[in-house]
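Here's the structure we're looking at; comments come further down.
For this depiction, one protein chain was excluded, whereas all remaining protein chains were kept in their positions.
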C-alpha cells in the first residue's frame, strides 16, 4: 500500500511526487513515457499572473496567488540555479535568436546582458541540427543594433565521423558531449582561445571598460545547468556566456527532467516509466487501486491518495475522437467548449481549454455541480480545464503551482 | 482486434517528437546509427510501401528497448525494428554481415550450447578464456572483442530443490546465464523460494530465445520458445507461477511467448513473474516470511533495461528496503551497454563501453563519495558489464535476501 500514486511523470506529476515524498509519504509515479519536459525549453513561464488570477475559472484564479507563489518558490528551492520570478521576468533567446520573456530561467540562459553588449560572438557548433547561425545573426543584428555580431564556428573532433557519415548532431548530443570529461576540457580550451582573441581585437577600445561589460558570447547547445563541471569551466571565463533555448527535443528540458527524477528517487520515491494505467478502481468517493498494463499481465497498485498528472491532449490525458472527448484514466467529466477552433493557428484555440474542472483543492467536480466526485483524487497540470499554456504563456506556472499544492495537501 | 489493425494504430501514435532518438543509448554514441525514430516509425511508413532500408542500420539497434520505455505515445519501436530486421533477413537482400560475423552471431545466439560446452569442464574453459592469446584468436576468428568481459563458466546449475514438498509450487526458469555461468545465484533463488514454503520445479529448459533473436535467428528463437512452452504447459494449466531471475528471459516470457501459436501461450504472460515481483506480491498479501536479520550494507542499484520494459517498477528495491540495515539507491544512469551479447562483438565493444560510461561513472562516483559500497542488479549481463566498466563488485539482489534470511 502506497501513501500516494501519481499518474503521469511530467513536470507537475514529479513536483507533486517530490513534495509529498519530502513530507515523508511513500510515493509511486507511473508514467507512460517521458513527460513533456523533454520538448520544452527548460524555462518556466508564468504568464501575466495579475491578469490570469482574475480570469474566471483559470487555475490561477482557483488556486489563488499564494499558491502560485508557493509553487514558484518551491521550485527555486529545489533548483537554486533557476533565476527570476514572475514579477521579475528574464530574457532568453528563442532558437531563432529573438529575445523573449521567461519567468524562471536556468542561470546560463539569461540573455539580459546582451542589451549592453557592443560585441556579441555567436558560437556555431558545426553541423548542429535545427540551428541556423545566419538567421540568428540577422535577428540579433536587428534586436541589438548597437552590437557587432560575429559568428564563431566551433568544430568538435569527436563528431567528425558523424558529420562525414551525414548523421545529425543534435543540440542534445552536443550538450552531452560538453559535460563529458573530454568535452569539458575541450570547452575550456575553446573558450580560453576565444576570449583571448576577443581581448586582442578589442584592445583598442575605450580604456577603463572591462571586457566583460561590452562583450558577450552566445553558446547554443551547451545546457550547463545541473553540471558542476561545466559551471566550474564557465566561471573561469571572464565574459558572460548566454545559452539559447533549443528546438525540441531540448537538452535544458531533458536535464531538468533528469534532475527531477533524481530528486524524487533520492527521497525514496519509485518511478515506473513506460507503462500506462489501464483502469482505476473506486469505492464510494474514494479511489483505491490502479491497474497498470505491464508486460504479459496487469499489475495492481493500491494507495491512500491519487494525483492525476496525465497531461492534456498532447500528454494523452485526454483522448479526442471525431465525435467525443474522454479523460483517459478515470473517465472524469470534461469541460469541452462548444466552439472548437479559430482560423489563426497561433491565436486562441478554444479546444485547448478542454480539461477537468476542479475545486480549490484540485478535486475533480461532478458534471454540472460543484461537488467533488472523489475525496482522494487531485488533478494537476495540463489536465486542468480553462487554460491554454500556448496562448497565455503560463505552462510552467500552472504546473508548478498545482503540482506543489497536490503534493502539499496529499 | 487483429494484429494488422493494431499495428496500424500503433504506428499512427507516433507524433515524431524524437524523444526516443534523443534518449537512445546507441544513437548517442554510434555515428552510424541514425536512431530508433529513423529506423523505426519513420522507416516503417516506407516499408509499408515496399521500400526496405539498409539492414546494417537495423543491426545497430541493441534491443535494449529504452525507446519503448521513453516513448510517450506507446509506440512499439523496437518491435518494429526487429520485425524489419527479420523481414530483411528473409528477403533476398544480404543481411550485410561478413561470413565471420555470421559465424560469430551463430555462436553468440546459442548461449545455451556455449553454456553446455563451457560447463562440461568449467575450469578448463575459464582458463582458456582468460588467456589473452586465446582472446586475440577469438577476436580474429570469431569477431568477439578481446576486451569484452566474457562471463566465466561454472558447474552447471542442477536444481537441488526436490527436498521440499509442498502444495505451494512454482516453476523456476533460470535462464542460460544463471544456468551455465552463475549456478550459485540460481541456487540462491531456489533457496529463497523454498524458505517461503514453495516447492520449486525446474524443468530442463532451453534458452529463452532472446539471444537467438538478437543475433538474427528469428525462427530458431521461436522454436526454442515453443519447446519451453511445451515443458511449461502442464504447470501453466495447473495455475503455477513461472519465476524468472533474468530480466531478459522474463521479458521474453511475458511479451513474446504469449504471441506464439502454441499450447500454453494463453497463460504464460499472465503467470510469469520476476522473482522480486513475485516476492513483493507475497509481501503485499502478508505471505512473505520477513524474519530478516539486519544486513548493514549500502547498495547502488541499476535497473536493467529489460526490467524497465516489463512495466513492474523496481520491486527488488522495494523489497530490499524491508530488510533492516539495507540502504539502496536507484542510480537511474542509463543502459550498461552490453545488451545481451551486443557488447561482446568486436565492432560493437567500443560502442557498448561508451553507452555504459555514464553508468560506470555514476557507480564510481557513488563509491568514491561513500554513498554505497557495491552494486546490485538483476541481469547477469549487466552485472558482468558494470563490474567490467566500473570495477565495482556487482551482484544479483537475491544475495541480500540470502543474507537476511541467513540461508
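The first chain written gets the first letter, and so on, giving A and B; residue counts start at 1 in each chain.
Just so it is clear, a residue touches a chain if its C-beta (ideal position, glycine included) is under 8 Å from a C-beta of that chain, and two chains touch if they have at least 3 such contacts.
Assume contacts and distances are computed from a predicted model.
Taking the options "Branched-chain amino acid transport system ATP-binding protein", "Anaerobic glycerol-3-phosphate dehydrogenase subunit A", "Antagonist of KipI" or "Ion-translocating oxidoreductase complex subunit G" in turn, only "Anaerobic glycerol-3-phosphate dehydrogenase subunit A" matches the UniProt protein name of the chain that is not displayed. Just so you know, the chain we are not showing touches A, B across the whole complex.
Of the options A:85, A:199, A:267 or A:320, the residue whose C-beta touches the omitted chain is A:320. Between the chain not shown and the residues A:80, A:166 or A:284, the one that touches is A:166. Hidden from this view is one chain, which touches subunit A at 36, 39-41, 45, 91, 94-96, 98-101, 127, 130, 132, 134-135, 138-139, 142-143, 163-168, 245, 247-248, 250, 312-314, 316, 319-322, 340-341, 343-347, 349, 351-352, 389-391, 393, 395. Subunit B meets the missing chain through residues 2, 4-5, 8-9, 11-17, 34, 37-38, 42-46, 48-49, 51-54, 57, 73.
Rule of thumb we're sticking to: only the chains that are shown with their structure count from here on.
Centre to centre, using the average C-alpha position, subunit A and subunit B are separated by 33 Å.
Interface residues of subunit A facing subunit B in the complex, by the touch rule stated above, are 1, 28, 32-36, 38-39, 159, 161-162, 165, 167-168, 170, 172-173, 176, 180, 248-249, 254, 261-262, 265-266, 268, 270-276, 292-297, 299, 315-316. Note for the complex: subunit B touches subunit A at residues 17-19, 21-23, 28, 31-32, 34, 68-74, 251, 253-255, 258, 268-272, 277, 284, 308-314, 317-318, 321, 329-330, 332, 357.
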